[in-house]
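Heads up, one of the protein chains got dropped from this complex, but the rest are sitting where they should.
Labels A and B are assigned to the chains in the order they are written; within every chain, residues are numbered from 1.
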Amino acid sequence: MTTAPVLHLDNIVKTFPGVRALDGVSFSVLPGEVHALMGENGAGKSTLMKVLGGIYQPDGGDIYMGDTKVTMSGPLEAKAMGIVFIHQELSLAEELSVAENIYLGELPRKSFGRVDWATLTAQTNAILKKLNVGFDAKTRVGDLSIANQQMVEIARALTVDAKAVIFDEPTASLTDAEKVVLFDVIADLKADGVGIIYISHRMEEIFKITDRISILRDGQYQGTVVTAETNEEAVTQMMIGRKLDLSRNAAHHDLGAVALEVRGLSCGALYQDVSFEVRRGEVVGFYGLVGAGRTEIAETLFGLRDPSAGQILLDGEEVRLHSPADAIALGISLVPEDRKGQGLILGMNCRDNMTLPQVDDLKAGPFVAEGAEIAIFDQYRDRLDIRTPSWKQRVGNLSGGNQQKIVIGKWLSMHPNVLIVDEPTRGIDVGSKSEIHKLLRELAAQGYAVIVISSEMPEVLHVSDRIVAMYSGRITRTFTSDEVTEDNLIQAISGIKPGHAA
Amino acid sequence: MQQGTLSKALKSGAIWGFIAFELVFFSVAGEFLSLSDKAFMDFDNMLLLLKQSAPIGIIAMGMTIVMVNGNIDLSVGATFAIAAIILLESMTWPIFAALGDWVIPVAWLLALTAGTLLGALNGLIVWKTGVDAFIVTLGSMLGFRGIVFMFNGENPTSHLNWTLVDFAEAEFLGLATASWVLLAVTLVIWFVMSRTVHGRNAYAIGDNREAAVNAGIRVGPHMMINFAIIGFLAALSAVVFYSESGSVNPNDGQLYELWVITAVVLGGTKITGGAGSVIGTFGGVIAIQLLRKGLGHIGADTSTVNLVIGLILIAVLFLDRQLNVKGKEELKV
């Protein structure tokens, strides 16, 4: 290969307070190549993309396009240089037409500042024809399905003379037929000599369409392999690594009575016919891809969604949960997935955040017993090793790991019967990560019934006594820690029937 | 998908359905309750209605573009009063004495310029300080009103120029000057919003500001232009109205912002921005004026008008929410 890479990253470093998000990442994308970028959540993929898009400035390292060193100062500059992003989160104006969205910011003009609709429509329809989609330039974007909105995003990339196109989980919401169209588009781009970075968790796709795979783990570059010369297992191995002490949990201990039982629970199209039980002293891990229905089950158990069918039993008695307040009163706690959006009130201080669910119960006459509050805060600060100068600190000023510990402390101080933890270590540093894992095991040993939802396989393997695998809204299999292997777990969450594995 | 289309059709047609309902209701009810013998749906009555809609209607067109852009302007009533005073005062200034009736276009120009500049000032502050438009225009609503009082204290400012009055009272093809201005403004703002790059970008900014910024749309200048437009239109509304009446009280225009916002929201513009149409706003303006006249026609007084309009505004909000109600399995937060 003598062609110069369209894009070359050399030793990129990016740090945030407390976290080394990117630690010496280097790889090249060649013209006409589909280059997969893989890594688990929190491995640094999205940080890397933000560096490429000029949203973050790297603390070290260089970016080259062809032979020239470049600096990205923002998405516009990146686009002008020919780097185009297809985001996972759509950035469309729903009330505007497809054409206006595709040419957002660069609508063709006529005299008096008028939009040149004829040109706009013609250009748009030409692009849409290439994409072979079933809607036209004048359709309102809000009327399109999510998949078609994704196509609009892709169409946007085709309007510029792109040198490199970055797809971030493009198939997350696409049907199989739509995927075929997408892969055709990628093939066309490839034929035109465009370099493509393809970010996805789906092995199947990666092995179908990519030429090479670069792997990140905990912000570190693990290497680049040629797709044809490797296999899923090897790639998974590189993604997961064995750096942390993530040995399989084998600490069998005595389990108590069934604390929570779910029978045939369904919630519309989100998940169907889910049944499982959790005993005291047990950690049950829920593993599956994003969108498999794990978080939605947790939200139902916390009174945030009304199930369409099924029963929830606590200590053998059926309960109805209409709000988190109901759930909390019955001893269910949820450490939510979105720490900043759902877990914390960032403008409030540490103490007030921690005692929020029980503020009604901490009374000194008509007032809140602030002394009792501080005592609770101190207790969990010490137990969880929360690093903050004082309880008066705004939670928004803490690092991700300490923020997460505040949320966990908030629920531990409620002494729940059932503790549900959704993505407990997303976006937090390695040190806090293993502390939280240790804590979850300790809680089980103390007799809590714990549910851990995670997208990280090592985490699930490490902390769980049993693992519930989900695929597309259904439980595909429940493993005991003796039965589970990485292979059969991957099969279970990919919807592959045992024996059909590649 | 189908549900969405239904709700959209209902929403876009709702205001006209409401107007039709009002017409039928007041015509029928008028037969039994009306104090006058005249029919409600009298042609002259409708023309008068259009004329009476003009002062609020002209400003409402500006409010539509400002709200679609994701902002709000509470200072329009005060801008209206400033423009009115400048219009009437400037005609008496000695330096213009030699102009004769040519002082009229000069006075118009001064009033309109003042309105545009005040609007642009609001826009500039919103742009450069990043303070929310609600707060900025809440402040300037007070400040502008203070400026109004600086001219003549609490006394009214009066100046009747008969040439001007004749012009304002003139009719062309059966429509009064004010009606023509309202129609022209509606047409121009419709054109700006649906046909120009500026208008489409204003929608994009109100709809998804981050996407607009990422696409390189310069948010600040667009917002400032829209504030200048609403300032200009508030002044134009004053020019149209006071050319005829010839006398302005320092408290004139108070609560106009509330009427205008009511009309715009009734017309289907989203308060959070990104959606709304000038045609809908036109419907909202007509609906409100129809309600005022209609209630008057059946013998209700202004108190009922206020009561009914307030409750209708809330009912519209409620219906809108019911049409977009979440599915049963949605997250309850």
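What we mean here is this: contacts are C-beta pairs under 8 Å (C-beta built on N, C-alpha and C of every residue); 3 or more make two chains touch, one makes a residue touch a chain.
Just so we're on the same page, contacts and distances are computed from a predicted model.
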Record-based protein name (UniProt) of the chain missing from this complex, from "Tryptophan synthase beta chain", "SPW_0924 family protein", "ABC transporter permease" or "Isoquinoline 1-oxidoreductase alpha subunit": "ABC transporter permease"
Partners of the unshown chain among those that are drawn: A, B
Residue among B:I85, B:L164, B:I261 or B:L290 touching the omitted chain: B:I261
Chain not shown: contacting residue from B:L48, B:L175, B:V188 or B:V308: B:V308
Contact set of chain B toward the excluded chain (per top definition): 74, 125, 127-132, 134-136, 138-150, 153, 213, 218-220, 223, 254-255, 258, 261-262, 265, 271, 301-314, 317-318, 321, 332-333
Hidden partner interface residues of chain A, rising order: 302, 304, 323-325, 327-329, 334, 336, 341-348, 352, 356-357, 359-360, 362-363, 366-368, 410
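Everything below uses one rule, namely that only the chains that are shown with their structure count from here on.
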Computed distance of Cα centres, chain B from chain A, in Å: 46
Footprint of chain A on chain B - complex, ascending: 1, 4-5, 195-198, 200-201, 203-204, 207-208, 210-212, 214-217, 274-275, 327-333
For the chain A and chain B complex, residues of the former touching the latter: 75-76, 79, 91-96, 100, 104-107, 109, 112-115, 143, 145, 267-270, 299, 303-308, 323, 342
